[in-house]
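One protein chain is absent from this view; the other protein chains keep their places.
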Amino acid sequence: MKRFKALVLAGVLAMSLVFGACGSDAGTAGKPAGGNSNKVIKVGVVNNPPSESGYREANVKDMEAVFSKENGYELHTFYNIKNDEQLQAAQGFITEGVDYLLISAAETTGWDEVLKKAKEAGIKVYLFDRMIDVDESLYEAAVVSDMSKEGETAVNWLLAQNLSEYKVVHIQGAMGSDAQIGRTGALDAQFNSGKMKKVVQQTATWDEAEAKKIVESVINSGEDFNVIYAENDGMAKGAVAALDEAGITHGVNGKVIVMGFDCNKWALRELKAGAWNYDGQCSPFQAKIISDLIKGVTTASSKKIINEEKGFDAKELTDDDINTYGLGE
Amino acid sequence: MQDKVLLQMRQIEKKFPGVRALGGVDFTLRKGEIHALMGENGAGKSTLIKVLTGVYQMDGGEIKLDGELISIRSPQDAQNSGISTVYQEITLCPNLTVAENMFIGREDSAWVRHKDYEIRADEILGKLGIPARSRQQLGDCSLAVQQMVAIARAVDMKCKVLILDEPTSSLDDKEVNMLFDLMRSLKSQGVGIIFVTHFLEQVYEVSDRITVLRNGELVGEYLTEELPQVELVAKMIGKELDELSSLREEPDIVVEEKEVFYKAKGLSSSAALPFDFSIRQGEVNGFTGLLGSGRSESVRAIFGADKVTGGSVSIKGKPVKITRPVEAMKNGIGYLAEDRKRDGIIADLSVRENIILALQVMNGFFKPISRSESEAFADEYIKVLNIKTASRETPIGSLSGGNQQKVILARWLLTHPDYLILDEPTRGIDVGTKLEIQKLVLKLAEEGVSVTFISSEVEEMLRTCSRLIVMRDRHVVGELKGSDLNQEQVMKTIAGGEAKDEE
Partner (left out) sequence: MKNKNLNGFKLNLGQLTIPIIAICLLIIFNVFRDPGFFAIEITHNNDGNAVLAGNLISIINGASELAILAMGMTLVTAACGGQDISVGAAAAIAGSAFVKILKSTESINGGTVLFAFLFACIVAMLFGTFNGTLVAVFKIQPMIATLILYTCGRSIAYWINGGATPTVSSPIINAIGSFIPGIPVPTPVLIVITVAVIFKLVFHFTSLELLTQSVGINGSAARLNGINATFIKLLSFIILGACVAVAGCIGVSRLGLINHETLLIDVEMDAILAVAIGGNNLGGGKFKISGSIIGAYVIQMLTITLYAMKVSSTDVKAYKAIVIVLLVVIGSPVIKARFAKLLSRIRSDRQKVSTKGAE
């Protein structure tokens, strides 16, 4: 019995070591500064962990692909969801003497001091994906998505379909998140103007299964609708599952128009198959833009660079698009 | 010794719903005196202490301290009047230092002056000869020293009356002696000490006077040197000596030639010191001794209820290993635990479920007793033992104590044990049920079941047992049978008169 207890304890310890190790990737990845190399550009990336979402995973992969040895970079990374740890890592990168610091912060506050230190050390800072509450002078540029523009693009597409009437089931993401606020805004404007009718507006907090329940309840209530506007792909899939079970046609030539966001590869395939109508991109690909800025290929027109994002129509989607813009597998 | 009266409690009355816990009890404590308060369980010792310390409000009587009438409404009142208590369980904070513990909650202002406190603490510790330093963490000290720190805290609060409630129960001999030295030193400083304990020898070692309570009433106050131990025990249990010897004994059942069922050599557990024991088929024996003498701990070791730490056990001559209750049960041993509420009943379950529980466990996980079978068992034992319950599905928790006990008895009888251990089966139940249980024990023995019977009431044991094992201070101090089985001899052995020679 005692031995068994010891064994279990050892197991727990081992597990905690594994967990501990996954948080400290950056520590081992970063080698000490190796003198002044003119050719290799040292880049420190502070980002959220890839496990956060499919978006983040694509984002991390993109960064690692662009800032590669082949492209003349030495990449140091740190992924953590906690602002404190991110701050410490950024501090570490400054001490190490990176040339550029790329940050997607967990929280918008607390970065003042670190960025000032970076500036003093002559390190140039780029923000990506997320803005930070600091003076503009502290960073070179911020490459971000404009979530409200994503919503506008989608709503404009929807208006271009010239339906005789718009009866929309609107499934929202987690209330208060940037993506939810941005993607809801444009549609709310249509609801308020009376151009579109809000059949239901409910949050499923990004949960696919919850989205299905919401749509089921609308179907059961007998209310008519012809558009499903889901604020991400997963919830769109949940909504479609409800339609399928109720025998309601959807997609190209279907009764109900299905719209999603994020451009997961599997979602684009649904689009290609005509089961959905529209998928809005939320591009995680900021690395190329930043790399071009660093290498002087392009110059920043303003401090805030909006990452161009597309919206895909099922009828115009190509296989190339899926491979280029699709996230995941 | 000064003879000045320090504390006088007169005609103290305390009633609880349905019970008269104290009926006109007098208690007098003199300056510089160690006064032992004695009595068996339920005698009213702790009620009296709680009245004195303000935990309970008395319903009648008066308390005078230094000749002045005082009223004690809360523990705070008691403390302010100079009455301090040190309980059996340490009530200090082990993660603070000794000094902090001595002064916690008594700071004169919000500012804690650690230095001052430490100096003062060291002074007091030195004066009392307590082997502790003020900056030591209390948790690092031995239990005895912790207890002494608690006493030092009380003494520093200018206490006149110090109550020590079972202070020695978790100390070893050396620590007990240290504590006694401290008590004597306090005594010489004029503090009156009320000493509550169940260790008779300690009473004789350190106390000057003894007050005995029984059933909430005062039996008497005696000078320790004038009261022999045997008489003390008799007074606690409530039989005068001559009365005891006149009691007629039941004839013994002859079991000498029967086979030995259970035999243990040097059996010990985390709670019981090593002891030898054996019982024959159809024999009824008993463990006796005062509360805390180790009688329950010993039978628990037989059943494997506590962690068994050593010794060899054989059943019908074959060596067996019994370290867990289930192993004892598989070897035909049943155990009715002393604390019915804590260790016996499964309160929310029905009478039926409580009855089949032990048999179910023995049958194994994959052989559940069917509903109809269990109903039949329950009905049978409700009838046989005359259990008064609304139905077999009534939760056992809503039955009276006696009927609960019968259900637990039924649980063990249903397993058809070869050896049944009954620890205080008759405590807290009515007289009628008591007799029924005693009769049942004798009937079981006739059927060849070995029974160990423990009771606080010696008379009850004399009526049922053919052999008595006497324990004192966690040791077996004697074994009585045949003509020795009488109250007088039992008292003597418990008290340690003759038995002392054997050690």
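List of remarks:
Read from first to last, the chains carry the letters A and B; within each, the first residue is number 1.
Just so we're on the same page, a residue touches a chain if its C-beta (ideal position, glycine included) is under 8 Å from a C-beta of that chain, and two chains touch if they have at least 3 such contacts.
Since the structure is predicted, the reported quantities are computational estimates derived from the model, not experimental observations.
Checked against the full complex, the candidates B:Val230, B:Met329 or B:Leu462 give a single residue touching the omitted chain, namely B:Met329. Interface note for the absent chain: among A:Glu70, A:Glu120 or A:Glu329, the touching residue is A:Glu329. Note that of A:Lys167, A:Lys213, A:Lys288 or A:Lys304, the residue touching the chain absent from this view is A:Lys213.
Considering B:Val55, B:Ile104 or B:Ile346, the position touching the chain not shown turns out to be B:Ile346 (whole complex).
Check A:Ala105, A:Leu158, A:Leu243 or A:Ile294 against the missing chain and you find that the one touching it is A:Leu243. Summarising the interface, subunit B meets the missing chain with residues 303, 305, 324-326, 328-329, 335, 337, 342-349, 353, 356-358, 360-369, 388-391, 393-395, 397-400, 411. Counting over the whole complex, subunit A has residues 5, 8, 11-12, 19, 22, 50-54, 56-58, 172, 175, 200-203, 205-209, 212-214, 216-222, 233-234, 237-238, 241, 243-249, 264-266, 327-329 touching the chain that is not drawn.
Just so we're on the same page, only the chains that are shown with their structure count from here on.
Mean C-alpha position of subunit A lies 69 Å from that of subunit B.
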